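Contents: one structure, followed by commentary.
For this view, one protein chain was removed and the others were kept in their places.
Every chain is named by a letter (A and B) in the order it is written, and numbering of its residues begins at 1.
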Amino acid sequence: MTATRFIGILRKYEKWFGIVALILISAGLYTGLVTSSADYFQGEVVRIMYVHVPFAQTAMLAYSTLFFCSIWYLWKRDAIVDNACHAAAGLALFFTAGGLITGAIWGKPTWNAWWVWDPRLTSFAIMFLTLVGYLMLRTFLDDVEKRATFAAILAIIGFIDLPIIHFSVEWWRSLHQPLSVSTRGVSIAPDMLVPFALMSFGVGILFTYMLMVRTQLLYLEHLLEAKQGRFLSEAEL
Amino acid sequence: MKRLYIRWTVLVLIFGSITCLGILRYDREVKTVSPAKVSSEGAKGELRLLGMIEAGSFVRGVEGKPTRFMLSGEGAKVAVVFSGKDEDESLRELKTIVALGKWETERKQFDASELALDPNYGFVTSAYVFSLIPLAFFLFYMERRVSLLYVMIKEEKVYQSETQA
Partner (left out) sequence: MISGKKIGMVGSIAIVVLGLGYLALGNFGENLVYFMTPSEVVTLETDRYGKKMRVAGMVVKASMKIVPETLKINFDLTDGMETIPVLFEGIPPDLFKEGKGAVVEGYWDKDGIFHSHMIMAKHEEDYMPLEMKQAGVEFETKGLLKTLKVN
């Protein structure tokens, strides 16, 4: 697929993702903050769940996107796919940080601790470090193809952490609660499941929209840099 | 570029006005007062008293007698009388709670009709503020940069040459 056609598709469909995300998140905020009830055990603080869980899930969705784009890059060697990888990594870092911050804010009133070194939190922090390492690596390599290849390999290796994050609460002893939505069923009351689902899908679709925008951004920066370089050298000649 | 700014202005206006409504509602309905304020200044009408149940003061109500305890906060203590039932035995000493009820000026005690957990609205608000506001800024700067780049590229005719090739 040529880059221009790819960008054309992104430009054509991006707004629909943006609109759907906006509607879902607005409905999620309204139901989450206004109409849903407080929890029997945690009280009002439970409302942090409607922002913490979507952020943490989206961070994992973003890393998974980075993983599949990296494989796609190594397979097809499309420069635009490398831009998508880079975009997904930046977004994954943003959502991981968001998940960690909202988690800390939720942890203090419920657990009585901002941070604990339990398996779930530790493996999540390792994803954060992996992404920092990934983005740092990209800034230190000048050769475009080498950078894309090295980065893709690093992202694929780092993917090991994802199943560990997901299953950590089921495999090992942890302070973090087990999964509320799992093969055991759903253990959230319907009243609270509505904002939970709206926000989860809303933030997930917002991520897709942001990925489309950021891929264009990185592609255009790249294009501008390359073309300006050529203009300069032509002028010099 | 113009459309981007209009879109974001509309978004900020909508969410800003909803936030203002939220703050107004908070001030009117769920704001709490401290025992220190109630005991020194007195208070009228229904109010929400936030404080910690003092150690050694809790007497659970049995057989028609109300539950009594001292609620402390900001250096003062007030007596609270609660005639309702503590359904799941969630009351205990050294716990911060919100008591909904009326202040009796003559008897110097607080008649509570309902007791609830400390709502911790500060934590809830900061969780939303620290996640959604950076998200909005991040997205805004990203979209603005993309629009700028398209304008720049159009002027330099870089993008067009790419399409023709």
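General observations
The rule is simple: a contact is a pair of C-beta atoms (placed from the backbone, for glycine too) under 8 Å apart; a residue touches a chain by one contact, two chains touch by 3 or more.
The structure displayed is predicted, hence computed values, not measured ones.
Note on the chain not shown: across the whole complex it touches A, B.
Only one residue from A:4, A:64, A:149 or A:174 touches the chain missing from this view: A:174.
In the complete complex, the hidden chain is touched by one of A:70, A:96, A:123 or A:208, namely A:123.
Note on the undisplayed chain: of the listed residues A:49, A:92, A:152 or A:194, the one touching it is A:49. Take chain B: the residues that touch the chain left off the picture are 52, 55-56, 87-90, 92-96, 117-118.
In the full complex, chain A contacts the hidden chain through residues 37-42, 46, 49, 109-113, 116-119, 122-123, 126, 129-130, 132-134, 136-137, 139-142, 154, 157-158, 160-161, 164, 169-175, 177-180, 184-189, 191-192.
The criterion applied here is as follows: only the chains that are shown with their structure count from here on.
Distance from the chain A centre to the chain B centre is 28 Å, each centre being the mean of its Cα atoms.
Chain B makes touch with chain A in their complex at residues 11, 22, 88, 116-121, 123-124, 126-128, 130-132, 134-135, 138-139, 142-143, 145-146, 149-150, 152-153, 156, 158-159, 161-163.
Only residues 3-4, 22, 33, 38, 40, 42-45, 47-48, 51-52, 55, 94, 98, 101-102, 105-106, 108-109, 206, 210, 213-214, 216-217, 220-221, 223-224, 227-228, 231 of chain A touch chain B when the two sit together in their complex.
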